[in-house]
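The structure appears right after this line, and notes come after that.
Some chains omitted; the rest stay in position.
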Amino acid sequence: MARMTMVQAINLALHQEMERDDSVLVLGQDVGVNEGVFRVTAGLLAKFGEPRVIDTPLAESAIVGTAIGMALGGLRPVAEIQFSGFALLALGQLEGNAARYRSRTCGQRGVPLVVRMPYGGGVRALEHHSESREAIFAHVPGLKVVIPSTPRTARALLAAAIRDPDPVIFMEPKKSYRAFREEVPEEPETMEIGRARIAREGNDLAVVSWGAMLRPTLAAVEQVEEARGVSIRVIDLLTISPLDRETLVRAVKETGRMVVVQEAPLSFGPASEIIATVNDEALLWLEAPVKRIASWDVNTPYFAREEAFFPGVERIRKGIEETLDF
Amino acid sequence: MPRKIVQRFQVPFLQVLDEKGKVDPKLDPGLPDEDLVRLYEAMILAREADQRMLRLQRQGRIGTFGPATGQEAASVGPALAMGPRDWLVPSFREMGAMLMRGIPLSTILLYWGGWEEGNVFPEEARTLPIAVILASQVPHAVGLAYAERLRGEDAAVVAFFGDGSTSEGDFHEALNFAAVWKAPVVFVCQNNQWAISTPFEKQTASETIAQKAIAYGMPGIRVDGNDPLATYVAVRDALARARAGEGPTLVEALTYRLMMHTTADDPTRYRSDEQVKPWQRRDPLVRTRLLLEKRKLWDDEREAELRARCKETIDEAVKAYETWKPPRPDVPFDRVYATPPAELEAQRKEFLASLPGADAGKGVD
């Protein structure tokens, strides 16, 4: 066990998976000599050499498109998109090919591909560097969408994604890259994709969040618990698609109240699907509307103003209290 | 204003077999007779299949279909040049090459009949499915080539696409990656001079597709795409380069789409018969037959026998296609992921329950 940042934990997963299986390879912009602009790929080039660690030219669609070809050719590519904002340039390949090869060929050819990408705000970056667009990928059948929240979940889920026979969009909350540390076991560890995690037990209300939203959520929950003497369950979603509907529905049935905290803009986001799930399977258990706390439906403002536009502890706390008081 | 010239490039053109069936002796690849016959037979089969499929489409027995009549030489020459371990990455107008790789015509019919099962090929065919998003298959070919080399295989990849497809970003990005990686891949552009109604000169201001190779620092060559020996030679040489680790090549096969874009298209809206006529005279089948006759490999009797054989093959394929039994209706649910998640299994049940009459409930269990 070592206390690691998320960057170190992801790096550990890459090292161990590349050691375990020599069909695993890493490609992307600046992932080799430079070890990634966030140093997530540190040491890989030195240890595994050029054919397995590829500094590609600057073209997102080709990074994903050639990785699909590698996967069809028996490899397990882990492609990095430098910032998730540029991943939409590869959506044609992801939606049109990665997501469909298995159904297109009746199961004859799958695409065991991982596309890693730092996403989300909070690091004072330039335009297009702060978005959360997981809902777009989640709407595409054939893709899986995973978002870890802590070093340990990041490491275990990335290992699972690399071993997964299907394409996984692996979105890394870059605000959490170095914000805190967590014990991460040295021995390889995986977690099941498609399973949410109960980050905190509780029975009076359930808050669902993922990625970088988990920390302000936990902070807000603590404040409310302390102030009110209530107990609040926190669900760390971890996988956006396929959604762990069972855990969500159980939470509503057991607590009657739910708040969803989402970094993405409000409309047509993942929280809506969570609400739809509750509507389908637990409507009668609801004692209050499910509260969405999300970014506003504006283009993510440039970094001087962005902070006020992401959900923060204060908004989350108020949302929880409102829902408790409903 | 005088400027120093620092780079010079040239683009070659290759024709081996001319319209009269004459082989340039300096360029003759010296193919054995059986290969010459094989090329011809493959082209006739492709042509006959085209004709039949047009009829099947008109009769509603298959869906929209894109014929390749007139372009057969651009398809079969490269296929002949490929080794058994090489990969074929087709666009959607490569029936000739696909048949030569051993994909049954009945499978191809399933594809145009609207069944994913039409993409399930014998593994030995080493062929990816037809690509509908134009140029999106080109990066796959590059990645596949990279994978083969990384895994220590000697295999190369031949990727097809049309002239229109070269305008897509994916074409550009893929060729650039291939050249940087020196990936063992051969890019074959079937320049049939049309992208639906868009003529070549509105597609690009470059005079040839071959010259686009210069942008990637890779060799490009234009060949007479109605000459199966030229397409064969160019791809054979490019494959040799690829295997020798010298990197990719762009081969432009200059040909012409003699018929409609697809059965949904009416070419009289955008081009005249006058424009098409000169290209009918350049029919690859005609010159190849002339060659075979000159070499005493062909006569009317063999022709009749071949046509009869093709008809039989096609009849059998159509029969196999039309008597093919689709699997249970819920198979799409099996194919989204290797293991369907719980919610998909729940949806499968609902789906089965929603089926009308006899099919209702018929599913996985």
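Note that the chains are named A and B in the order they appear, and that numbering of residues resets to 1 at the start of each chain.
The criterion applied here is as follows: contacts are C-beta pairs under 8 Å (C-beta built on N, C-alpha and C of every residue); 3 or more make two chains touch, one makes a residue touch a chain.
Not measured: the values here are computed from a predicted model.
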Total copies per chain kind in the whole complex, with one of each drawn here
A x2, B x2
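Operating definition for what follows: only the chains that are shown with their structure count from here on.
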Indicate the whole-number Å distance between the mean C-alpha point of subunit A and the mean C-alpha point of subunit B.
40
Provide the residue numbers of subunit B that touch subunit A in the complex, in ascending order.
116-117, 119-121, 128-129, 133, 136, 138-151, 169-170, 173-174, 176-177, 180-181, 331-332, 334-338, 341-344
Interface residues, subunit A side, partner subunit B - complex:
23, 25, 51-52, 54, 56-57, 59, 61-62, 64-75, 77, 92-93, 96-97, 102-110, 141-142, 144, 165-166, 194, 242-243, 245-246
